[in-house]
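Missing here is one protein chain; the remaining ones are kept as they sit in the complex.
Now for subunit A:
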């Protein structure tokens, strides 16, 4: 039996947490009844791995079945790596009618035309997402299954999500993607995060956005008893206003989880007390990075509690409204500092 198959199996089992191993193997469904019973989940993980390797030899599993196990685990637990969003542009005539079968066939054939040794596995998940696992080789070596790239795409939408992609291989993957989805170009959407469903929800606008409305619901209670009516009312009004503006900028309820937002500033230094810096011809370059376990939640809290000023600066509200968390800020003529499109 090929050693690489065993090594891959070993690695995948090592990645899967012990408490998830049983259910994942069950979903995989490649163990016979007897083999399943022979696995003792009270044993140590090391012993279990040994037993699985023996079964692997017994059943003569191919590399395909082992990668299937990995895909099952990754699809269930996608929030382990860093996901990058890309946007497909200029759809062709037939882009709306590309179905899964067609996409699968086209993608595989286009990619294998571009690179000789590549192993592609495509799976459709229940929520209509197409999952692609790519193991790359080069012209001389066989595909390396230990470092696969994962790509997630919802057919008929302009977004693609990728993780662990080598920048050298990006053009090949992009080419195969635009050909098989019938688009003209693909560009970096400048959005990255650890939580796949969050960045997807942000781009697909599947979170609770707040809009001004004539009929605010639920109806506000009118007979609130206040201890000191005059003072309290003043504050409540301002606070409610801040809260509303914060919600309009970032959304209501639970927000998509982003871990960071990066602003690359290339603007002129403005501070009349510091003449040397202000008079410099060159723009002042710096990078501002915000990090948090849930960045949008933090932004919203800052705005509604008054730490950040309201109305919310477009620099901050652009994260949800434009669906990106990487910006290059440049001076745009004599007017106020504006966001400009970054050149990838």
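The rule is short, and it goes like this: contacts are C-beta pairs under 8 Å (C-beta built on N, C-alpha and C of every residue); 3 or more make two chains touch, one makes a residue touch a chain; residues count from 1.
Here, contacts and distances are computed from a predicted model.
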Which of "Centromere protein O", "NADH-ubiquinone oxidoreductase chain 4", "60S ribosomal protein L6E like protein" or "Ribonuclease P protein subunit p30" matches, in UniProt, the chain that is not displayed: "Centromere protein O"
Hidden partner chain, touching residue among A:27, A:142, A:187 or A:205: A:205
Given A:20, A:47, A:82 or A:100, the one touching the chain that is not displayed: A:100
Omitted-chain contact residue, chosen from A:158, A:193 or A:256: A:158
Among A:139, A:167, A:213 or A:276, residue touching the chain not depicted: A:213
Touch list for subunit A against the chain that is not drawn: 96-97, 99-100, 124, 128, 154-159, 203-206, 209, 211-214, 321
